[in-house]
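The complex is shown incomplete by one protein chain, all other protein chains being positioned as in the whole.
Chains here go by letter, A and B, matching the order in which they are written, and residues are numbered from 1 within each.
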Amino acid sequence: MTQSHDNPAHKQALTIVGFLCNWCSYGGADTAGVCRFKQPTDLRIIRVPCTGRMDPLFIARSLILGADGVLVSGCHPKDCHYAVGNLYARRRLEVLKRMLPFMGIDGDRFRYTWVSASEGQRWQQVVTEFSEQIRSLGPNPGVTGKSAAAATA
Amino acid sequence: MRIGVFVCQCGTNIASTVETEAVAREALQHPDVVYATSYMYTCSEPGQQQIQRAIQEENLQGVVVAACSPRMHEPTFRRAVEKAGLNRFMFEMANIREHVSWISNDRQANTRKAAELVHMAVAKLRFNHPLSPSRVAINKRVLVIGGGVAGIQAALDCAEGGLEVVLVERQPSIGGKMAKLDKTFPTIDCSSCILGPKMVDVAQKENIRLYACSEVESVAGYIGNFSVQIRRKATCVDWNLCTGCGLCMEKCPAKKVPDHFNEDLGNTRAIGIPFPQAIPKKATIDKEHCRQFTRGKCGVCKKICPVGAIDYEMEDEFISEDFGAIIVATGFDLFDHSSYGEYGGGRFPDVISGLQYERILSASGPFGGHIQRPSDGRQPRNIVFIACVGSRDASVDRPYCSGVCCMYIAKQAILTRDHLPDSNCYVFYMDIRSPGKNYDEFVRRAQEEYGVNYIRGRVGKIYPKNNHLIVQGADTLLGAQVEVEADLVVLATGVEASAGARELAEKLRISYDQYGFYMESHPKLRPVETNTAGVYLAGVCQGPKDIPSSVAQGSAAAAKVQALFSRDTIETSPQVALVNERACVACGKCIQVCPFGAIQWKELRGGIQKAEVLPSVCQGCGLCNATCPPKAVQLQHCTDNQILAEIDVLCA
Partner (left out) sequence: MKRRIAYYQGCSLEGLAIEYDTSTRAVCEALDVELVEIPDWSCCGSTPAHSHDALLSAVLAGRNLAIAESTGCELAMTPCPGCLKSLKGALQAFHNQSERDVFLEILAMPFTGHIKAISILQLLYEIIGVDEISRRVIRPLNDLVLAPYYGCLLSRPAQFAEFDDPENPISMDELLVGAGAKLVDFPYKTECCGATYGVTRNQIVARLTGRILDMAAGLGAQAIVVACPLCQQNLDLRQSQVNRYWKRRFDIPVVYITQLLGLALGLEPEQLAWDKLFVEPDWPLTAPAVERDHLEKAQS
C-alpha cells in the first residue's frame, strides 16, 4: 500500500468520521487490527450500538462542521443484532445520501456499508477505498463560514 | 468534572507506533482533564491499582483509558473504577491498539490519531452520568430444544440440579442420530446400550417434561424471562391413552411406508412406534401414507386400538410456557449425496450413505444385522468406503471438515471385517483426521489388525457393471489410477446444519454461519453461549463434532444454566432508552419501531398519553432515539449530546 498520504506535508485537513455498530463492524475493525491489516490513518471511529441509532443529523453535522468524509458501517442486512436496526438505517441513510447535494455537500463524501465482525479483510478494503475516494475529492470546502465564502468568491 | 486519562503502552503493542507520553501530555490540554499518564500494562494488577490510586488521590470523577478495544477490556476497567468508588459508567475507552497502532506504522499519524480519539472520549465522558442497573427475577425453568444425545445430557444435568426442564423434540422419539448408530468409536460400544438408559432417565425424571413431535413456534422475552410457544403436532393418537402396545402397527394395512428410522432402507407401517427403544413409546400416524388420509377410508387402527386412542380429527395444539434459559441442541442432518453425479447421484441402490450402512450393521436394522446389499440382498465381498462426501468440498458448498467421518468409516470397516472375515474393505481418503483420545490408534488398528486397505485419493466415478460397481479412483501415493470392483459402496456422507436451523435461529435471535451452524459467543472462550443472553448451545447445531464433544457441550450448557439460576435475580443493563415525558409529543413512532416491544403507552393524570420504556425489555439499540422527532427518547450512555460532543471535538 502506498504511504504517500502519510506525508506530513499534506497531512492536515483530512478527517473521516466512522460510525460503527458495536456488534458487527466495530468488531470487524477490531478483527482487521488483530490481523494487522494496514489501513490509511484518517478514520476516527465512533462506536454506536447499532446503525439504527444513527440520526442522519450526526452525519450532516459532521460534514457541515468540516469533516472530509463520513463512513457508516453496520451488520449485514438480516444479521442485525437487534433484528431490524440496520434496515431502518439503510432507508434513512439512502435518503440522506440523496439529500446531501441539496445541502451543498458532495454525496461522495458519505458512504454506508455492511461489514461483519469476521470480515477484517473487507474492513481494510472499505477503509482503504473510502479514504482514497475522500483523498481524491480533497478537503471538504465546507458549507458555511470562511471556506464557503472563499468558494463562492 | 475531574477527569483522569490513562494511556496504555500495551508493552510495545501500542508504544512501538504511538508516542503514548505525547498522547497523555496532550490530553492534559482538554477541559476537565486534571491527570494524565502513560503506563506499560494498564490492564495488569498494578495498572489497575494506578487508576484506583489516582481516583482517590486526584479525586477523579471520570476516567478515560486509551488502550485496546473496549470489546476486550471495557468490563475489566469498569470493575476497576467501581472498586475505587466511581460509578462504572463514569468511564470511557479510546481504542488506540486495534484501530491505531496495529493498522499503521506511521508513528506521527498514529500519535495524532490516538490523541484525537482520547479527546473524543474525554468529550463524551463530560456528558456521562452515573447509571445503576436494575434487577429482574429469574424464572428458573429451562427449555431444551432437541432430544439428541446433547439435548438429553443437558436436560438430565439440569434436572439433576433440581431444575424444571421442558424438552422439545421434533421427531416422535428422542435419541437423535445416536439412536440410529450401531456401535460407537473407538470403543465399539453398542450405541443404543449406552444411550438407551439415558433416554429412559429422561422419561422417568419427574422434573423433565418431554414434548415429542413438537416444535418451537415462537420465542419472546429475554434472559430470565422467555415466553415460548410450542406447537404439539397432531399425532392422531391420544398419547394420554396410548400404551405403546403396538397392535395398530401390526394390523395397519399400509405396508409400503418408507422407514425413516432405517434411513428408508426398509418399509414400515403408516402408524407405529419408530423403534423398539423409542421414548416416549407412543404411536404416531404418518398422514402422508395413512389410508384414512390418502384414500379417505380405512380405520383399521381405530377399530383395533384396545384403548381407543386413535383420533383422526386431531389438530396441532399450541401451548405457552415460560423459561429463564434456553438450551439449543438441534443437531444436524446428513449431507444428501445425490448432488454427486459422479457417484451415481442416488441412482445406484448399492451406493449408500454412512448412516444407511450404520442401520445395515445394526442388529435392530432392516436386515437384522446381516450385511447385505439393498438391491438384491446378496452378501457383499468387496466394500468400498469413500471419505469426504459432502465435506471439504467447495464444489458442493461444504468446504468444512465434518469431523466424524474418518472415524466412523474406520469403525464401519472394522465391523465389516468382523462380520465378514472374507470381505475386502477399501477406504478412499484425502487425509485421516483422528484427533481424539485413542482415535488415531483406532484407525491404525483398522489398517494393521483388520487389514483394511487405505487408498489415499479421490474417487472420480462409480458405475455399475455386471452386477458390480466399478469404483474408479486415484491412488495419489502410487501416482496411479485404481479400479475396484465393489459390491457395495459406502459414502462417508458429511454433516450439515439441520433443516429448519435458520428459521429457529431467527426465532431465538441467535446468529448462524453461512452453512447454518449456530454461532457461539466466542470461538475459544465462550463455546456454548450465544450472543443472545440466556440462550446456550450444545452439540452439532453449533458445528460438526462427535458424541463425547456433544455430551460435553450438553453438560457445559447445563452448567451455564445452573450458574445463571444460582441467583434469584439478574442485573439488566442500564444502557437503555429513557423518555423525557416533557418533551414527548406522544406520536407513537418509537412504539412502532421498537423491535422488542419495549415501549408502551403510559397514561398520566388527565388522560395524557406518553411513551414509556420498559427497562427490562429494552435491549439498548437506540432505534427509538434516532426515530423520535423531538428527541424525547434518549439512549442512556449514548445520548445525542454524547455523540455530538465526540463529533464536535473531532470536526470543529
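By our rule, contacts are C-beta pairs under 8 Å (C-beta built on N, C-alpha and C of every residue); 3 or more make two chains touch, one makes a residue touch a chain.
These numbers were taken from a predicted model, which means no experiment stands behind them.
Across the whole complex, the hidden chain's contacts among the shown chains comprise B.
Remark: the omitted chain is touched by one listed residue; of B:Phe318, B:Tyr463 or B:Trp601 this is B:Tyr463.
The hidden chain makes contact, of the residues B:Pro130, B:Gly341, B:Gly451 or B:Gly597, with B:Gly341. Panel shows chain B; residues 340-342, 345, 347, 461, 463-465, 470 of it touch the chain omitted from the view.
Rule of thumb we're sticking to: only the chains that are shown with their structure count from here on.
Between the CA-based centres of chain A and chain B the separation comes to 34 Å, rounded to the whole angstrom. Residues 3, 6, 8, 11, 15, 17, 22-23, 26-27, 29-30, 32-34, 36-41, 44-50, 52-55, 57-58, 61-62, 65-67, 79, 81-85, 88, 92, 124 of chain A touch chain B in their complex.
Interface residues of chain B, counted against chain A in their complex, comprise 69-72, 95, 97-100, 102-106, 108-110, 112-113, 116-117, 120, 509, 511, 531, 575, 593, 595-596, 619-623, 625-627, 635, 638, 640, 643-644, 646-648, 650-652.
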